[in-house]
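All protein chains but one are shown at their positions in the complex.
Chain nomenclature is as follows: A and B, assigned in order of appearance, with residue numbering initiated at 1 for each chain independently.
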Amino acid sequence: MRHKIRMTRFVVLSLLLVLTSFGTGSVQDVSARDRVQIRWFVGLGTGTEAEQIAAQEAVVSDFNASQDEIELILEVIPFDQAYDVLATQIAADNAPDIVGPMGIQGRADFPGVWMDLDPLIQETNYDLSDFDPALLDFYYLEGEGQLGIPFAVFPSFILYNKDLFDEGDIPYLPSNYNEPYIDWEGNERPWDMSTLREVAMVLTVDANGNDATMAAFDPDNILQFGFGNWAGPHNDLRARDTIFGAGSLVDGEGNAVIPPHWVEAEQWFHQAMWEDFFYPNLIYSQSELLGAGDTNWFGTGNLGMWHTHMWYMGWGTANLDADWEIAPMPSHNGVVTANLHADTFGIMKSTDNPEAAFTVLTYLLGEGANDLTQVYGGMPARISLQDGYFERFIEVQQAAYPDVEWAEKNWHLVTEGLSYPDVPNHQEGLPRSAESRARYARYAEEFASDPDFDVEAELEKLRLDLQAIYDTAD
Amino acid sequence: MDTTRLYDPHGTKLAAYRRAIIRRVLVTTLALAILSLYIMPLVYALVTSLKTPEQVSEPRAPIVPSERVTYDYQGDTYDVYNVPTEDGMQEWALVDPGRRCSGFIDINNPHAGLIEWEGNWRGLEPVRELSFYWSNYPDAWNRIDFPRLLGNTLQYAFITMIGTLVSSSLAAYGFARFNFPFKNVLFFIMISTILLPPAVTLVPTYAFFVKSLGWGGTWWPVIVPHLFGNAYNIFLLRQYFLTIPRELEEAAYIDGANPLQTFVRVILPQSVPVLTAVALFHFFFAWNDFFAPLIYLAGNRAENPISVGLSEFRSFYQINVPLILTAAIISMLVPLMIFFLAQRYFIQGIVVTGVDK
Partner (left out) sequence: MSTKLHELSRSHAQRRALKRMGGRERRDALWGLFFITPWIMGFLAFYLMPMVSSLGFSLFDFTLSAPEDARFIGLDNWQRMLFDDPNTWHSMKVSLGFLAISLPTMLIFGLLLAILLNAKHLVGRNLFRTLFYAPTMVPLIAAILIWESVLNPSTGWVNRLISLSGFEATGINGLRWLDDPSLVYFAYTFISLWGIGNAILINLAGLQNIPTELYEAAAIDGAGWIRQLRKITLPMMSPIIFYNLVLGLVLQLQYFIVPWVLTEGTGYPQGSTSFFMVYFYKQAFTFQNMGYGATLAWLMFVVTLIITLVLFASARFWVFYGGGRED
C-alpha cells in the first residue's frame, strides 16, 4: 500500500510539473499586443536566402514602425519545403495572410485559395494606373477575379557568348528587335528559329574542331554546344516550346490539347538534340562540360546561345570567363514571343483581416518595392519605378562583378521583351497542375534520353494521359 | 636479443608480443583501409570547402584546390596551357583562341611573339597551381548567426536528451521486467507509432499544436513530445535490459529496495553504454532535426536551430556548394567533439556482469 501511495504521489507530481511547463508556453501568447497580426509567408519563390531575409526583416520593421494598427510577422520557409508547409498550414486552418513573392506557377499550384482583390482595390481607390494593363490581366482569372497585383517581372531574352562567336568567325546577333541577322556571307536574314538553328549548328564544335554542319562532325565528342534553354533538357516543355509561340495544354472547355505549333517545336527540339546535335541531350547536360548536373549551362562557357530570364543576370555569369551580350528573342512565323516570369503577392481568402492584409500588400508594392526588387533581382512592375532600375542594377552588379562592363550591355532588350509576353503564360495553371506537370516531366525525360523517340506518337499519349488527369479534377 | 632469451627461455613471451604487434598492425591497417573509402565523401567536402565556386565547376579540375596560372601580356591577362610541341610540353599562354589553330605566347620567351599552334585548344590541359581558398570559413561564419543558432540547438538537444532518456528508460524497464494487462498489445501499439510514416500525421499534429494549444512560433511542439519517450529508444533499451541477468535485481529486492530504487541502483549503472548510445543518437537527431523546428518556429527566426539556419545558404536560383559545405562542416564541430569525449563510455568490462556460463 505504501508503494501505491508514493507512486500516485509521484504520478500526480510529474503531471503537475508537465502541466505547469505547458502553462509557461502560453504566457507569451497572452501578452500579444492589441495590434492586428498579419503573417507574411515567403518561400514559394525567391526570398529565402540569408541576405534577402535580412532585407525583408528590415521592410517588416519599417512597416511596423510606420503605423500602430498592424503587426507584420515574417515567416520564411525554404523553397523545397514551402509548398508542403503552406499546404499543411491551409489544411490545419492556420493559413498565413499574405504569400509572396511567388511566380505564376506558385499561385496556380494553390487553386482557389486566393482572394479577389478587386473589392479592396475599389474600396480603397487603389491607383492601378502605374501598372501595365496587360500585366494586370496576368493576374485576372476568369471566375476568380484579380488575384494579384504585379510586383516584379522577369522578361526573357537570348544571351550569347561573344568569345565563341569570335572563335568561329560568326557575326554577332542583332542588337534590336525587328533587326535582321547578317550572316557570315553577308546575307541579311530574318532573326527567326531557322536562322537560330543554323547559327547554333555552326556554334556546336567537336574535339577535332569540326562544327555540326560538317560531315566529319563527331557527335560523341562534342566540346561546345550551340543553344540551350534555362529549363534544361528534361524539365518543362511549356517553357521551351513557347519560343515558337504562346500556348496552353488545356483549352477553354478543360480538354487536354497539344497546340500544333508546340508539336512543331517539340520536333524541332528533338532534331536539335539527336540530329543537329546543337542542343544538349540528357547525358551531355549532366557532363562536366555543362556544369556536371548544374543547370547553368551558359555559365560554363561551353554554350553559345541561352534562352533565359532577367533573374539569371549577375550570379549566372559570375564564373564565366568570356564576354557576353543580350540579343532579342527570335521570331517564329513572324511572331516574337518572350516568355515572361512575373512575381506577385497574394492575399489568402481565409484571412480574418483582409483590409489589414491589403494595407500590407500595398506597402510591399509601394514603399517596400524598391528595396525588395533589388534583393529579389526582379524588374519592378510599377512603371514609375522602372526608370532608375537599370542604373541601380548596373551599379550593384558592377560592384559585385567588376570584370564585366555592365553598363555596355543591351539592357533595352530586356524592357522591350515585355512587349512580347506569352499569353497564356507558360506557367499558367492546368487542372491538377502538379499532377499534370509530373506527367509531362516524364515525357520530357524520355524525350531527352531516347534518340528514337517518336515525338508525335508520344505527344498523343501525353495528351490522353493529361485528359485522364484533368477528368479527375472537380 | 640474447637478454630477452635469458628471461624467456622458450620464446613464448616474445612470440606473444610479436603476435600482438602483428595483430595491431593488421587490424589497424584494415580499419584504415575501410576508413579511407568510407570517409572519402567527407574528405571531398573538406577539400571543396577550400575551393571557390569557379574551381568546383571548372571541367577537368584537379582534386586539390588549385587556380589557373595566368600570364599578363600587353596589358591583358591570358590563361596558360600545357601545349605539346616538337620540343616537348611547353607552358604557353593562349592569346588568340581558334577552333583548329590558335595563337600562343611562350611565357618563358614572350619576345618571340605569337606562335601558331595547330589543334583545338579545348583539348589542352591548363597549367594550375595550388591555391587554398580559406575565406569560405569566415564568409560562412558571418553569413548566419552561428553562436545564436548553435546555442538554440544545444539547448533543444540537451533538454530533450535528458527528457527522452528518463522517460524512455522508465518505459523500457516497465516493458522488460513487469507483467501487466495488455502488455504485448501496448508494446505493439508503441512499435506501431513508428510504422506509420510521420508525414501522414503531420496535418492533425500541426493542427493540434498550433490551433488547439496555440504553440505556433514556440519550441514547445518540438520539445514536449520528446519528454514522453519514443518508440525507437524504448525498444532499444528494452532489448538491452532483457540481456541483463535478473539475479542482480533479485539481490536488491532482498535488500528491501523497491523497483524504482532497483532500477536506479542496479539497472542504470549496468546500462551505461546503451544509455550513452541513446543519449548520443538522440543528441545528433536533435542536432539535425529540421522539419519540426522549421514548421513550428516559422515566424520566429531568432529561435531557429542550426539545421534551419543552414537552409538560408540556399538561394532560389543557385547553390554556392563550397559555402554550404563549409557551413555544414562548421556546424558539425560541436557534435564531433561531444562524440569524441562521450565514447569513453564504450569500454568493455566497465560494468560488472554476472552471466552464468
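Throughout what follows, a residue touches a chain if its C-beta (ideal position, glycine included) is under 8 Å from a C-beta of that chain, and two chains touch if they have at least 3 such contacts.
Note that the structure is a prediction, hence the values are computed from the model and not measured.
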Touching the absent chain when the full complex is considered, from A:Asp62, A:Asp163 or A:Glu445: A:Glu445
In chain A, positions touching the absent partner: 3-4, 7, 10-11, 14-15, 18, 80, 83-84, 86-88, 90-91, 93, 110-113, 220, 282-284, 286-288, 292-293, 432, 434-435, 438, 441-442, 445, 449, 474
Touch residues of chain B, complete complex, unshown partner: 20, 23-24, 26-28, 30-31, 34-35, 38-42, 44-45, 48, 56, 59, 61, 63, 166-168, 170-171, 173-181, 183-184, 186, 188-197, 199-201, 203-205, 208, 224-225, 227-230, 232, 234-236, 239-246, 259-260, 263, 273-274, 276-277, 280-281, 284, 287-288, 290, 306-307, 310-311, 314, 319, 321, 324-325, 327-328, 331-332, 335-336, 339-340, 343-344, 346-351, 353, 355, 357
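Everything that follows uses one rule, which is that only the chains that are shown with their structure count from here on.
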Inter-centroid spacing, chain B versus chain A (mean Cα positions, whole Å): 34
Complex interface listing, chain A residues touching chain B: 3, 18, 21-22, 25-26, 28-29, 39, 45-53, 57, 73-81, 85, 88-89, 91-94, 163, 167-168, 205, 207-209, 211, 223-224, 288-289, 291-292, 294, 296, 299-300, 302, 311-312, 315-316, 318-319, 321, 377
Sites on chain B touched by chain A in the complex: 53-54, 57, 59-60, 79, 97-100, 119-120, 122-123, 143-144, 202-204, 206-207, 210-211, 213-216, 218, 220, 224, 227, 258, 291, 294-295, 298-299, 301, 311-319
